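A single protein chain has been omitted from the complex, and every remaining protein chain is retained in its original position.
Moving on, here comes subunit A:
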């Protein structure tokens, strides 16, 4: 699949998703809103968590076994998105302890983010078509 085709398909997907979202919103406004207001935010987070597990499940089964090492590299890099939590602690708090722990976490996660993406890039560059 060439990049343009991929981009086009992604665009179509995005449009579909937007249409779905619009529908969902209508449904949510008319039916779910009163219930959601009463529900715990935790339930909402849990719902999203479980949905994401399913998305991960289906997406990862489609990964070709030849690319399982790069898959670990990428998941390694993106799991370091934990850096967001570390940055919030560092930037929003006046507590020295929070700043110190936040800084440590930002540094460790950054090693992973940069290292993970870079090593994946290196691996994937090797999987070019040989002519």
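In the analysis below, a residue touches a chain if its C-beta (ideal position, glycine included) is under 8 Å from a C-beta of that chain, and two chains touch if they have at least 3 such contacts; residues count from 1.
Going forward, contacts and distances are computed from a predicted model.
J.: Of the options "Peptide/nickel transport system permease protein", "NAD(P) transhydrogenase subunit beta", "Sulfurtransferase complex subunit TusD" or "ATP-binding cassette domain-containing protein", which is the UniProt protein name for the chain that has been left out of view?
T.: In UniProt, the chain excluded from the picture bears the name "NAD(P) transhydrogenase subunit beta".
J.: Out of A:8, A:23 or A:95, which is the one that touches the chain we can't see?
T.: Residue touching the chain left out of view: A:95.
J.: Residue-wise, where is subunit A in contact with the chain that is not depicted?
T.: 1-3, 6, 10, 41-42, 45, 48-50, 52-53, 55-57, 59-95, 97-99, 101-130
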